[in-house]
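Only one protein chain is missing; all other protein chains are in place.
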Amino acid sequence: MTIDHHKQSFWTKYVFSTDHKIIGIQYGITSLVWLLFGFVLMMIMRYQLAYPESPIPFVGGLIGEGGILPSEMYNSLGAMHGTIMIFLGVVPLAFGAFGNYFVPLQIGAIDMAFPKLNAASYWMYFLGSVIMGIGFFVPGGAANSGWTSYPPLADIATTGQTVWLFGMVMLITSSLLGSINILATVIQLRTEGMTWMKLPIFVWTQFITAFLLLLAFPPLEAAGVLQLMDRLAGTSFFMPSGLVVSGEVLTNAGGGSPLLWQHLFWFLAHPEVYVLILPAFGIVTEVIANNTRKPIQGYKSLVYSMVFLGFMSFVVWAHHMYLTGMGTSIGAFFQTTTMIISIPSVVILTALLLSLWGGSIRFNTPMLFALGFLPMFGIGGLTGLPLGLAAADIHLHDTYYVIGHFHYIVAPGTIFALFAGIYYWFPKMTGKRTNEMLGKLHFFFSFIFMNGVFMPMFIQGLAGVSRRLWDGGEIYAHAADVLYLNEVMSVSAWLLGLSQLFFIINMIISLKGEKTGEANPWDATTLDWTDTTSPPLGHGNFEKVPTVYCGPYEYSVPGSKEDFTPQSKKG
Amino acid sequence: MDIPFTVKNRPDTGLYNGKLGVWLFLASEVMLFGGLFSAYVFLRTGVDSWPVGADILNVPLATLNTMFLITSSVTMVMSWASLKLNDFKKFKLYAGLTLLLACLFLVVKYFEYTAKFDHHLFPSTNNFLGIYFTMTGLHVLHVIGGIFVIYYYWRKFDHNHRTLINNIFCALFLVAIFTNWDEGIKGYETTNGLISIVLLLVALVSSRKEQFKLKTKYLILGTFFVGALGIFNFHGTGYYLFLFLGLLAIADSFIFKSNTTYESDPEHFTNRIEIVGLYWHFVDLVWIFLFPVLYLL
Amino acid sequence: MTPEEVKHHIKTYVLVFVALAFLTVVTVAISYLDLSVRPAVILALIVASIKGSLVACYFMHLIDEKVTIYWTLLATVAMFMVLMFVPLGTMLNHTQM
Partner (left out) sequence: MLEILQKLGLPKVSASTQGPGIDHTISLTHWLMLILFIGWGIFFIYTLIRFRSSNNPKAEYAGVRNHYSSYLEVAVAVIEIGLLFGFAFPIWASRVNDVPVGPEVVEIRVVGQQFAWNIHYPGSDGVFGKTSLDLVDEAENPIGIDRSDDFAKDDIFTVNQMHIPVNTPINILLSTKDVIHNFKLPELRVSQDAIPGMEIPVWFEATMTSEEFLKTTEGTGREGKGFEIACAQLCGLGHYRMKGFLTVHNDEGYSAWLQKELEYLEEEEDDDWGDDEW
């Protein structure tokens, strides 16, 4: 045994650890807490939407006068919900936690390429998230210009926006360190025999995600610095001259352009949405292959599609900006690229669907979440198509249709995939099993209520109801016929919240439970299951670093005794 | 168990981890400065008139600065080559030159900035100056980062040098204090200043003696804090210099532990210098574009 | 790398340094010619690109680097170009005031 056994204090072992597994768990816990927090913000907002201007139960006292949510606070909760869910919740969970924990295990590496950088990345994220949280306590409340922070609104917003910008700069730096680490790890530390085409799809998705983060995030960092300059040093990068805000003529020098921010922001934020979905594809692929007991259909086409998707995601960003007055030729360019990028998604989804054919499908909790992911992502992705056609987007832009579109992808999509991942890898991380009954209840209730929250959004969106409306559209006549849906959605959201209790309770009792001692409870093939114990050993991961002989999804190989052939098995 | 390929190249990629890592980092840096260049182009094409950099900025000084950076780049690569030839003395010489040139760059930049401020030219004056200060400011941060890193590798391992550095710091402290002497002379500030000076002198003397080494660092730290009390008295630029040097002294004494990589693993050390060099050349490269774009066009 | 090779490298470094210094003078000189904006920009960028390539190729040894790094940089350069020029495209195409 070559594993380090030297004594470590609690602090170096669990807090300032450089072990990728501990860091992964740190990422996981922090991001789950933020996810829950982001969700709570939204449950508060949904109360105002369902029952405008009535006092909010339970938390009303925190909110202030009469417990009614004021409109500026609605805006700030909305902006923070978006920011928290994306930058503090899903990305750190999907990329920071799962990526950190399982990429080295799946490629047979003993740790990440740069363990210290890894810890730095987590602490940077932690600090950034604390800064984001501080935003709630500054005068004027947290950032309230939407997660998109469009100037000039964001330039003239309250102090919370400055805090938001500092938080973002920290988070971006953290992501950069994390992505460098994942890239270097995958390129340099693959074990013997682990060629590119033998990598599990999960590793591929993390790899491409890391590339997206590496190249797309820095321009937002630049934009963030420019906006900070606008706010703190009085520059006017995003402000033309001659603005009159509440009767006061602004005295800034002018000459800037609000569209510059939008370009730099969406240059990140479109690739970012693929950052949200690619790891989900990866997890779902692992779970589906494992539970159909057969290889994934079209491994190569999956890989190529994902690489292509990653590449294309850099040239579609202006589909968020059709209505900024875009001309025809550049409009045509972005519409075309947007349609092109939908094709690899179709290919990926089709490959996953076809993988089910001929399988021997086990419906356990992770599989249910993975299966739930497919049609939900389907709905979300398909509703992206009308948005991608500028002509249709004229009516749908910035309505609840858009909100419905992306929530179908990120909530019953990505979040389900993340749940699938948590249930699937829980035995790996803890050596214990989760409760199937509670897991299934969690799935079915979440599935129903997710649809209850998001399906009506398409209806409201088609009616032309704008997003980010404090009164849920009550003031507008064109919303009158669909207003009743606000209550439906809100009640679903709260029930969705309650359904999460199954998850939380499940986690608590399972963590308290006995270790099962099984290393490979799902009969899986990848190295994370077959060459390590559960939970994996401390620093070092493997008793003996494995060598890889076959592809990642060799299930039910004809002529072999067992229905799975581990990657490290000769033969 | 050690992580593989931290020193040796992985056979199929031909790279060690650090080198790949730094190139990935530089890729992200390209995009960071890319965002700013993109902003520059976007803003400039969006308006009718745009000042010519040369009318506002000081081209001769910037040319001098360009020369400093280019030279520092070549000394940097020479320092790495010296290590490859196992000539440690030469390494020290070249890396030291690099540091010196980088510091000169900062000094020139400092005068450029203050000259602008004196003429009431601020980032808020117009977008040209805004982008000028943002881009060069970010570049300066990169230079400072580079100085720290190079210094980190340059100063370790040699005890005599270490003491020398401490002495230089002390001397700089004195300069910092004397530049503010006229302001700090009155009332209790004087005591403050005097305590600093006494402490510094002790530090200066003691740092020459090996056995006082440990005490030196506490003394320097103490000086810093006493001096920091004087922040309220010191105004103007000398104060910032003072603060900066104080920070450096702390960093020098505490953060940077004595490192013996070169003795134990010269190859590892050489690799690290290669990585630092790559970063440093990149900083130079950015300047090569910033210079014409901001000053000449 | 053998000592011979390193020595050879050092010669190149010195040459590159001379070229860089020379080109710096050239850029500054060009700027005093008072060309109109377009040729001035093009010339200045050409010179800067040459200088940049010299630094990248020789000081940073890109001239004989490994494929992994070439691929990384290729992707980066592609995205950099997109970032530089596509926003410009949308703006020139925007219905202006």
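Per-chain residue numbering starts at 1, and chain names A, B and C are given in the order in which the chains are listed.
The definition used in the following text is that a contact is a pair of C-beta atoms (placed from the backbone, for glycine too) under 8 Å apart; a residue touches a chain by one contact, two chains touch by 3 or more.
Just so we're clear, the structure is a prediction, and the values are computed from it rather than from any experiment.
Visitor: Using the touch definition from the top, which of A:I23, A:I131, A:V316 or A:L371 touches the missing chain?
Guide: Answering carefully, the residue with contact to the hidden chain is A:L371.
Visitor: Can you say which of A:L127, A:V307 or A:L353 touches the chain missing from this structure?
Guide: A:L353
Visitor: Of A:G60, A:G133, A:G193 or A:P240, which sits in contact with the chain we cannot see?
Guide: Spelled out, the listed residue whose C-beta touches the missing chain is A:P240.
Visitor: Extract the touching residues of subunit A with respect to the undisplayed chain.
Guide: Touching the chain left out of view, subunit A contributes residues 70-72, 75, 144-146, 150, 152-153, 156, 239-247, 249, 256-259, 292-295, 297, 323-328, 331-332, 335-336, 339, 342-343, 346-347, 349-351, 353-363, 371, 374-375, 378-379, 382-383, 385-386, 389-392, 394-399, 458-464, 466, 468-471, 473, 475-478, 480-483, 555-558, 563.
Everything below uses one rule, namely that only the chains that are shown with their structure count from here on.
Visitor: Distance from the CA centroid of subunit B to that of subunit C, rounded to the nearest Å?
Guide: The mean C-alpha positions of subunit B and subunit C differ by 24 Å.
Visitor: Which parts of subunit B, given as residue numbers and ranges, touch two or more other chains?
Guide: Residues 13, 15, 20, 24, 27, 30-31, 34-35, 38, 42, 46.
Visitor: Quick one: which residues in subunit C touch 2 or more of the other chains?
Guide: Each of 68, 75-76, 79, 83, 87, 91 in subunit C touches at least two other chains.
Visitor: Could you pull out which subunit B residues touch subunit A in their complex?
Guide: Touch list, subunit B to subunit A: 1, 3-5, 10, 13, 15-17, 20-21, 24-25, 27-36, 38-39, 42-43, 46-47, 122-127, 130-131, 133-134, 138.
Visitor: Flag every residue of subunit A that touches subunit C in the complex, lowest number first.
Guide: Interface residues on subunit A, with respect to subunit C: 187, 211, 215-216, 219, 257, 259-260, 263-264, 267, 311, 314-315, 318, 321, 324-331, 333.
Visitor: Subunit A touches which residues of subunit C in the complex?
Guide: Those residues of subunit C that touch subunit A are 68, 75-76, 79, 82-83, 86-87, 89-91, 93-95.
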